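A quick write-up on the structure given underneath.
In this view, the complex is presented without one of its protein chains, the others remaining in place.
Chain IDs A, B and C follow the sequence of writing; residue 1 opens each chain.
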Amino acid sequence: MSSRRHFMKQSAVLGMAGLVQPFGSLAAGRDTSKQSSWADGSRLVVSISMQFESGGQPDNAESPFPNNMLPGFRDLPGATWYAYGYKEGVQRMLDNWDRFDVKVTSHMVGSAVLKHPEVAKEIVQRGHEAAGHGMDWTTQYNLPYEQEKQFIADGADAIRKVTGFNPVGYNANWLRRGENTLKILQELGFTYHIDDLSRDEPFIIQVNNKDFAVVPYTLRCNDILLIEGKHFSTDQFLKQVKMEFDQLYEESARRRRQLSISFHDRIGGTPQMVKATAELLQYIQGHKGVSFKRKDEIARMTLADKTSIRE
Amino acid sequence: MSSRRHFMKQSAVLGMAGLVQPFGSLAAGRDTSKQSSWADGSRLVVSISMQFESGGQPDNAESPFPNNMLPGFRDLPGATWYAYGYKEGVQRMLDNWDRFDVKVTSHMVGSAVLKHPEVAKEIVQRGHEAAGHGMDWTTQYNLPYEQEKQFIADGADAIRKVTGFNPVGYNANWLRRGENTLKILQELGFTYHIDDLSRDEPFIIQVNNKDFAVVPYTLRCNDILLIEGKHFSTDQFLKQVKMEFDQLYEESARRRRQLSISFHDRIGGTPQMVKATAELLQYIQGHKGVSFKRKDEIARMTLADKTSIRE
Amino acid sequence: MSSRRHFMKQSAVLGMAGLVQPFGSLAAGRDTSKQSSWADGSRLVVSISMQFESGGQPDNAESPFPNNMLPGFRDLPGATWYAYGYKEGVQRMLDNWDRFDVKVTSHMVGSAVLKHPEVAKEIVQRGHEAAGHGMDWTTQYNLPYEQEKQFIADGADAIRKVTGFNPVGYNANWLRRGENTLKILQELGFTYHIDDLSRDEPFIIQVNNKDFAVVPYTLRCNDILLIEGKHFSTDQFLKQVKMEFDQLYEESARRRRQLSISFHDRIGGTPQMVKATAELLQYIQGHKGVSFKRKDEIARMTLADKTSIRE
Partner (left out) sequence: MSSRRHFMKQSAVLGMAGLVQPFGSLAAGRDTSKQSSWADGSRLVVSISMQFESGGQPDNAESPFPNNMLPGFRDLPGATWYAYGYKEGVQRMLDNWDRFDVKVTSHMVGSAVLKHPEVAKEIVQRGHEAAGHGMDWTTQYNLPYEQEKQFIADGADAIRKVTGFNPVGYNANWLRRGENTLKILQELGFTYHIDDLSRDEPFIIQVNNKDFAVVPYTLRCNDILLIEGKHFSTDQFLKQVKMEFDQLYEESARRRRQLSISFHDRIGGTPQMVKATAELLQYIQGHKGVSFKRKDEIARMTLADKTSIRE
């Protein structure tokens, strides 16, 4: 009990002296006593993803249907569930982004781009960012170095060839990069990746002794996690992301904060989800100082900012 | 980075010239710059399913009870859960459809029809469509051609014999048609199927070199998926389908749109679900230009319409 | 297509002649053209269960904790989760029933009664019904006739001995009665069972050539199914049961209807659930003509009523 008593005394002293430390002052190895902010004057940056993957999925890919196909047969309705993504979902979201004058980042699976080039092209032509998402739906963390490099490069080539956009950002399948992924991305000219959930703002890491940006992704404002994984209804999705925004907006008065929201063609593109998204965007845009940015913009701003967090 | 810069320039040009393409203009291989509409002047068509399956299920069929019966024993309470469908569920829904003057499509499992012909008959006598749903609850995608044909024909015969209604629409168990299903349906005189989730409006495909209608079904406004699969509460079901309606109603000002909602006798027919459905129908009917249509009507209208989407 | 056309014609005739049948007229083999009602003049009967089981559960019984105990060890926190039932849950619910002047039915596991006789006794002394729930938590559907008879009789004896109440109603573990259960219950002097979900009102069946009452139970207004099984939040539970009530209340103007709600000591007895229940009871009691009845009363009324449904 002695050290307990010791603490009580120490604590009282701290209290009297007003020495209780402000937010984050001791944590994570950096001095945040100076408040941080976005270089362009934004109060809060909102970063939206619209992943384009459908059409590129393997046969009998996971879907809302029971995962019990007999061997040798194709899950035909499952394939139509995915087809919704390129036939309806992307288009509906594109219209919604236009309605709210928002530009987003679209991580594109190479095989989806090649199967439906017109969809990939339209995304880019309407002002959105095309980013890398691998050549197909395979896990890549277990690939040997050269194979993984080819896998990433092929996906980027598909995007470049079809859309004319040079991808500089990367998202691995299920975020599962391997030990070599970042080195490969740096070698291939990528400037940022998103497969990190550790912060509510972008930061800089060293890869191959050079700066590389991390623009954090989200699971908790992510349609595939919430709608298909956790079985949220669309009004739950809306309420939860609103609460996320409320808190980050409040914090952004004192500190650089980023809200990340993620959609996937066949899920975020349904009427009920676009309705939820429209209500969300209307709510967010009712607040001053919020800017919507593509992840390439965020990465560029972060890399150029001397006050960015470095790890 | 060169193609990246190239894009920024190109994008700017596009922006200045106002060349950003309107909705859907490049996608899915068809010209939708002309707005589409329903041939009968409806603004939005709502298509409701009321599947009649209970009584025809196999012993120890999947239910809310734990799936752990010892071999050789019957799941007696599970059977009463299904019995609710023909003893209470269908009747309650029929009354609700009458209350709102709505006609629906009932895909009927042949074995259920034979077990409870009075239920099947009443559905038809009250003005609803009887459609095919196979002879029993077996998967059909793995059946050889002739066996599958018999399976479909037997189910249709049961419906015809009992109700006097000739089914022209088809729904496979869990939507899982096989590679031969559509050919067989075309041969047997069916005019449409619903085992497709790829669009928010009906379309035409070629089967045996003849037109065949696809009237898309739904998972996201489907009681079995949401209530039993995703464990939604009934108010979540109501909110989600309302959001689906809101968005489709908005889009239907510019384009042919269909809202599909699906119920199953033992699930959609509970008091809490019929309460939700009544609130939903009241909400929907408060909007101008919405018509509720049976799927046979939608298929007929689609097949006769030169502007229908063709795939 | 001929029978299709035939139907359209027939349907039109039916419509013109006003021959569309009223609710339930053809279904389930009985004439319901005459509206049904409760013998005692109640408009709607609400039947609440408060199952008393905790303390009687086997070691390492299923709980919210991960089901992964190493063999040979006891799940100590799991046991405290159950203990909540007899230490807090039942008491809180009893107070709530008193507050709203409601009497309920408590199906009691024999082993729980013997472990905590003071709880069982208090339930009965405060005016509630004690009913059979087997001697312990074992499945009974697979027991040989004599063993099952002993199992049921032992549980009933425990209740009689401890509470002085002679149980006349029965609920099998997970509702899973076997092929012999009803015969045994009839032999042992029980007058009703609840392991049936097929109707929203009680009915009479023949067991050993004598009348036996079925007082239907519920999964969709059941705390263990919704809170522990489907992971509802307590406000979802409240909303869903309210919707169930709304619809049944509406129907009860024309027909005999029963609302069944079920609680279990360790789940329904938590503060959050009792709060939900209190709001629910307040809502229900704001409607005229609703009576809350114990299941023994419902069974007695049903058996004495010539207009009861017979199957």
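Here is the rule we use: contacts are C-beta pairs under 8 Å (C-beta built on N, C-alpha and C of every residue); 3 or more make two chains touch, one makes a residue touch a chain.
Because the structure is a prediction, the values reported are computed rather than measured.
Put simply, the hidden chain is in touch with A, C once you look at the whole complex.
Within the whole complex, the absent chain has one touching residue among C:35, C:147, C:166 or C:307, and that is C:166.
The missing chain, though absent from the display, is touched by one residue of C:124, C:205 or C:303; that residue is C:124. Check A:192, A:232, A:263 or A:292 against the missing chain and you find that the one touching it is A:232.
When the whole complex is considered, the residue among C:198, C:222, C:252 or C:270 that touches the unshown chain is C:270. Panel shows chain C; residues 64-66, 69-70, 73-77, 80-81, 83-84, 86-88, 90-92, 94-95, 98, 116, 118-119, 121-122, 124-127, 160, 163-166, 168, 189, 231, 233-236, 270-272, 274-276, 278, 296 of it touch the chain omitted from the view.
Seen across the whole complex, the unshown chain contacts chain A at 1-4, 6-7, 10-11, 14-15, 20-21, 23-29, 139, 141-142, 174-179, 195-200, 219-221, 225-226, 229-232, 236-237, 239-241, 243-248, 251.
Heads up, the rule we're going with is that only the chains that are shown with their structure count from here on.
Residue numbering at the chain A/chain B interface overlaps only partly, since under half of the positions present are found in both copies. Measuring from the averaged C-alpha position of chain A to that of chain B gives a distance of 34 Å.
If each chain is reduced to the centroid of its CA atoms, chain A and chain C end up 48 Å from each other.
Residue positions of chain B touching 2 or more other chains, listed in rising order: 231, 236.
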